[in-house]
Structure formats: structure tokens, C-alpha cells
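The structure is given below, and queries will be raised subsequently.
Every protein chain of the complex appears in place save one, which is left out.
Now for chain A:
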Amino acid sequence: MATLSWSRAASRSRAWQLLGAARRGSSSGTGDSPGTGVSLPEPEKRPSGLTGAGPQQVPSKNVESFASMLRCSPLVQMGPAKGKIVLGQIFHIVEDDLYIDFGGKFHCVCKRPEVDGEKYQKGSRVRLRLVDLELTSRFLGAKTDTTLLEADAVLLGLLESREIRQKE
């Protein structure tokens, strides 16, 4: 019964992994394959020391232009943010408020849900449905938009550990 609900969810939606490059240490310049259900990136077989030794790498092989890096990045491949499912990581908690970083410019702040409230700790991976990448609005009489320096997202739940086991 549980596995059935997982596969149904997988066919309905796919989660974008925007956090991949910097936080995980995987040096994939190309976007993640969105076709597989909940897209956890397979751990790269290359030694993770490569990312740290970036500038000292042989330049001839790895010179990728900014334009191509941008085009292949998950953020651009994702398209409009409204309604997209992404994976995030909690990096700060203030009582009931969870500050979640999903790989965009800003983080989002969500209320701790009643279900499984204690499981949301610093470092937990969660699933979010994005509403907006940055909350801005132009008020009457203002020359520029006022920005809240926050993104807006709906917390769907913790990343199911069952899916990790299925992937492997």
C-alpha cells in the first residue's frame, strides 16, 4: 500500500534538485534528469576533492562559458517557479519557523507542520512547492519594488527515506 502511493506520487510530480552543486559537493554542471520520480542525484563516483580544487584543474577540458552553464543550470531548466516541486534543506530554526534553502537566491520560511513536527530539525531535507522565487511588490508612489528578501513556498513534507532506498 505504501509503495503504491509512492509510485503514484512519482508519476504525478518530479522534484527539482536545485541545491545539488554547492551543498552536496557534486560537480555536475548539467541539470539533473527530471524524468526519474523524486530526483535524488546519484552520488558522483568522482572524488569530492575535485570541487575543492576547482581553480587548479586543467583548464582546457573544463572551460565552460557562463552562458552555457546558465542554460544547463537546474534553476533555468525548471522554468517558471509557480507550482514546481523542489527539494530543500532546513538551515535555521526559530521555534516554529523553519528557514529552508532550496537553491534559489533566497530561502523560504515555513511554519512547522503538526504532522511529524519533531522530525524537522536543522539539516533535514524537505519537499516544497514553490510559489515565488522572491516576494516583491510595487507600492503606490514608489520608484522601485519593495522586496521581502524571501521566497514563498508551501511545505509538502519530509523527504521520504523510502524513496532513497528504492533509488539504490
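What to note about this one:
The working rule: contacts are C-beta pairs under 8 Å (C-beta built on N, C-alpha and C of every residue); 3 or more make two chains touch, one makes a residue touch a chain; residues count from 1.
To be clear about the criterion, contacts and distances are computed from a predicted model.
Of the names listed as "COMD7 protein", "Metaxin-2", "Small ribosomal subunit protein uS2m" or "Vacuolar protein sorting-associated protein 33A isoform X5", the one that matches the UniProt record for the absent chain is "Small ribosomal subunit protein uS2m".
Although one chain is hidden here, its contacts on chain A can still be listed: residues 21-22, 27, 29, 51, 54-56, 62, 64, 66-67, 69-70, 73, 75-76, 79-81, 91, 101, 103-106, 133-134, 136, 138, 144-147, 149.
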